[in-house]
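Removed: one protein chain of the complex. Kept in place: all other protein chains.
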Amino acid sequence: MEAVVVKVSGGLVHPPRLEYLTRLRNVLWGLGEAGYSVAVVVGGGGLARSYIDVLRRAGVGEALLDEMGIESSRLNASLISKLLYPRSFPYPLASLREVIEAHMSGLIPVSGGFQPGQSTNAVAAVVAEALGASMLLNCLNGVEGVYSDEPSRPGARLLRRLTYSQLESIIERVSSQEAGSYTLWDKVALGVARRSGLRIAFFDCRDPANIWRALKGEIGSIVEGG
Amino acid sequence: MEAVVVKVSGGLVHPPRLEYLTRLRNVLWGLGEAGYSVAVVVGGGGLARSYIDVLRRAGVGEALLDEMGIESSRLNASLISKLLYPRSFPYPLASLREVIEAHMSGLIPVSGGFQPGQSTNAVAAVVAEALGASMLLNCLNGVEGVYSDEPSRPGARLLRRLTYSQLESIIERVSSQEAGSYTLWDKVALGVARRSGLRIAFFDCRDPANIWRALKGEIGSIVEGG
Amino acid sequence: MEAVVVKVSGGLVHPPRLEYLTRLRNVLWGLGEAGYSVAVVVGGGGLARSYIDVLRRAGVGEALLDEMGIESSRLNASLISKLLYPRSFPYPLASLREVIEAHMSGLIPVSGGFQPGQSTNAVAAVVAEALGASMLLNCLNGVEGVYSDEPSRPGARLLRRLTYSQLESIIERVSSQEAGSYTLWDKVALGVARRSGLRIAFFDCRDPANIWRALKGEIGSIVEGG
Amino acid sequence: MEAVVVKVSGGLVHPPRLEYLTRLRNVLWGLGEAGYSVAVVVGGGGLARSYIDVLRRAGVGEALLDEMGIESSRLNASLISKLLYPRSFPYPLASLREVIEAHMSGLIPVSGGFQPGQSTNAVAAVVAEALGASMLLNCLNGVEGVYSDEPSRPGARLLRRLTYSQLESIIERVSSQEAGSYTLWDKVALGVARRSGLRIAFFDCRDPANIWRALKGEIGSIVEGG
Amino acid sequence: MEAVVVKVSGGLVHPPRLEYLTRLRNVLWGLGEAGYSVAVVVGGGGLARSYIDVLRRAGVGEALLDEMGIESSRLNASLISKLLYPRSFPYPLASLREVIEAHMSGLIPVSGGFQPGQSTNAVAAVVAEALGASMLLNCLNGVEGVYSDEPSRPGARLLRRLTYSQLESIIERVSSQEAGSYTLWDKVALGVARRSGLRIAFFDCRDPANIWRALKGEIGSIVEGG
Partner (left out) sequence: MEAVVVKVSGGLVHPPRLEYLTRLRNVLWGLGEAGYSVAVVVGGGGLARSYIDVLRRAGVGEALLDEMGIESSRLNASLISKLLYPRSFPYPLASLREVIEAHMSGLIPVSGGFQPGQSTNAVAAVVAEALGASMLLNCLNGVEGVYSDEPSRPGARLLRRLTYSQLESIIERVSSQEAGSYTLWDKVALGVARRSGLRIAFFDCRDPANIWRALKGEIGSIVEGG
């Protein structure tokens, strides 16, 4: 059974919108009906950022801010897990071990972050690797895919196909390692993708039907090879 | 050592505001310095309500909505626990057992909800009972105390002292048992308070210094006896 | 698959009787064979009461007495779980999360209480709600159903059909909230039943075959509506 | 700080008697006040035996019967843990790891059994070994110490001092390995005692003050050496 | 479905050899394909011994040395669990409860030791008992079966069939109860086997195909009866 991992940006889940979420459910359940074995990883998005920002300014250290972000992503994951019940266990999963267990039971594992020092993108990559997924579908919130630079910058243009090295040089230019900062993808996640040759799609998921289009390679960016 | 339990309304925590939270920290740490053994229970507030509402309209059952509310209150509790670190363990506690363990180590236990069918008010009452607290301080978000009716209703007036039975008849008139609905207090919490003779203060906590005033009985409503 | 929840009074389990328990097993396995998805919640009964009474008189507080009651109900649940093995996991389950997990695996979840401040009746109601059960079967120990008053009182008579409100006014007259006290049903459980429209049967279960009769509405009391 | 382990026979705890238990509490707290670091292990006694017997006759296998016995001993341990609160954590501990953790926090660890295939006597021996206890005090229910044979047999006489080998040959003659059977001590426990040179006292504990007497060697049997 | 338990000597796993382990995997998967429900218990072997020896000489007590041995056996079990994935959950299991859970899901449970005072042989016996296994296959590292004495001693000869009592008198002559010491089998394990009438095969497993031969009784020693 072909496995795919869907990473859902936190911004698509919080604040929660009924109409969007029921459409997302239809697509994710639909993937299962079409024979895919699905796993979902959810980001912390704005919810994480608001809690992290206040704590940082109150003097709390970065490792605990990471924990705050993980717990926020887990709340978003909880929402999705209950939405997908009974095809998902209705609670967010907290480790690779639990994700594998749910996958082996034929359910859709839904998780947020796992441990400090690691983004939800890295979690998605590790999950994809563990399940032998053919593709990691990165659902973005209003971004069409990977741009040559921070999308809002003049001159930034969408790249339809990239190698791991090309993605690496982009994220080196753009990224920051503070807990909760805006990033498309990060180096741990990239390292995991590279060592196992994962194919990663990045695409705008404000329309959940785009998940199908991205799976077929019709939209967004594909990263693989090199 | 005299124990007090502080129930913090979710609305005071989410969305998080730096200035408010650092003042709240000062008061809670100050209670400890003044010789009180403090425990904190945090509500889910608007964060819980937004996640619950969407899931309810998506057809998810009430028991899972309760779980969603519990997980939301736990995220708020996590924020407070990290704020109070290192006088609190920097993670939210998930059962009475964990709360007792932290209390026995001389830390400030911080928790949200425990199990479906039970509000964070009931959790606060059970915690107060378990720690033998002299008072349960109910920090409200913009409500001065217990009113004779839903505060927004014409004719509702603030009651400075009430018996358990008077509180009971008020909540019977006003309450609803749907997950995440607005309630001042509920029957489980009331039953626990009554069986152990807990003294409960209700007061507006938009100024955290009010916690001290409520402790001295200067403001808000006090429920006990009868 | 139609789900039913069977709440077994602790008095039916402790002290344990071989002949009774094997007949109970036959009925519970039989429900599964007839196509029902069953969940079982077991009360603490006299075992709980004897441990609670001694601790209360030794000065232990009510919240810990609730915990003692929960642990006792869990021992009774353990007995039933092992009796029902391998159609049940042979250990008592300790949270709604574990109950849902077992149910999703096609097993009969067996649990006792979950958290202080909540009776095993409330647990049964929450479980029924979580599994979308069509009926909550309340197996009593020597009581025919809901009476208009404490059954031993002169003039108390059996009610065959009641609304939630009627049940509420009866339990208001009869109940007490002390840990381990004798009660037919309680307000938390009632609130949960009402918010989800659960149908509850109360009946004497000294003959386990009565479970079938109650399911068909032939004996005992049915509470629903209003 | 000198550590001692007190193994309390299940028969002394179930059915629970107020007067006995408060006296036992006084002695155990008193040991702490006298400078001993105490750990308690509680047996399953008659409670365990009644649940095990019914399940065995219902066809349940020996490993699960052991689990039933462990859970029963844990209920008895729970009673003692709540009785000793706040000098004990008010919950029974389920592994050596938890026992060591409580001991390191300066609390009295209270546990029942740990795992199938191992009696609560073996648990007491392992705990004594882990805490470097100077003595393992075996509180019996109406038996004065180690007899040369099953005490009810004619000719059986009390032995005041024995070697491990003498104890071994007695238990070889008397013991059975069925879950829940009546035994003074067993070979695993003996092996543990021997490898670490633990001193074990056996004495009648129907008067809790005997714990002090046994500690001084005034009553009962002492096993050590050889 | 007929269940068999395979106890794998730690010496067969550590240091790990690719060729051996892939052949072992083929046999274990093959048993499943042939209709057996398999469970695996792995010993600690030389890995355990090296860690235990150093700690003992550094003055660490026997109970913690047992824990060290358990953790070592669990590392060996982890290797086997990952090797057998996805027919095994890819993590070592830490209690009978987890083993039963995996077995009930149709997977091959793989575990090491459980608790101090108990060898991995005893774990294998308890697991065999819990799963109602028809046979416990004891895979030895370079020993043909049970000898009349320590195999290296002159005059020691292989016994093809033995009773429990014969095995008992052999291990009494040979065994030691120190953590990590070399023993063929121990008394707890023997007691468990006897109470449930388990059939135990002992055989040299340097060729994994011997598992099949032992199952048919063609090689090694069989212990049962008496």
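Residue numbering begins at 1 within each chain, and the chains themselves are lettered A, B, C, D and E in the order written.
What we mean here is this: a residue touches a chain if its C-beta (ideal position, glycine included) is under 8 Å from a C-beta of that chain, and two chains touch if they have at least 3 such contacts.
Just so we're clear, the structure is a prediction, and the values are computed from it rather than from any experiment.
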Contacts of the hidden chain among displayed chains: A, B, D, E
Which residue of B:42, B:107, B:188 or B:205 touches the chain not shown here: B:107
Touching residue (missing chain; options A:93, A:107, A:126 or A:201): A:126
Residue of E:42, E:83 or E:188 in touch with the missing chain, whole complex considered: E:83
Subunit E residues that touch the omitted chain in the full complex: 15-18, 21-22, 25, 50-51, 54-55, 57-58, 60, 64, 67-68, 71-72, 74-75, 78-79, 82-83, 85, 90-92
Absent-chain interface as seen on subunit D, which is shown: 97, 100-101, 104-105
Contacts of subunit B with the absent chain, listed as residue ranges: 86, 89-91, 105, 107
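We take it that only the chains that are shown with their structure count from here on.
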Intersection of contact partners for subunit B and subunit D: C
Chain located farthest away, centre of subunit A as origin (C-alpha): D
Interface copy of B-C among A-B, B-D or D-E, judged by whether over half of the contact pairs recur: D-E
Type of subunit D:subunit E copy interface by residue overlap (half), same or different: same
Gap in Å, rounded to a whole number, between the CA centres of subunit E and subunit C: 43
Between subunit D and subunit A, distance of the C-alpha-averaged centres to the nearest whole Å: 53
For subunit A, residues that touch 2 or more chains besides their own: 90-91, 105
Contact graph of the chains (line, ring, star, complete, other): other
Chains that touch, pairwise: A-B, A-C, A-E, B-C, B-D, C-D, C-E, D-E
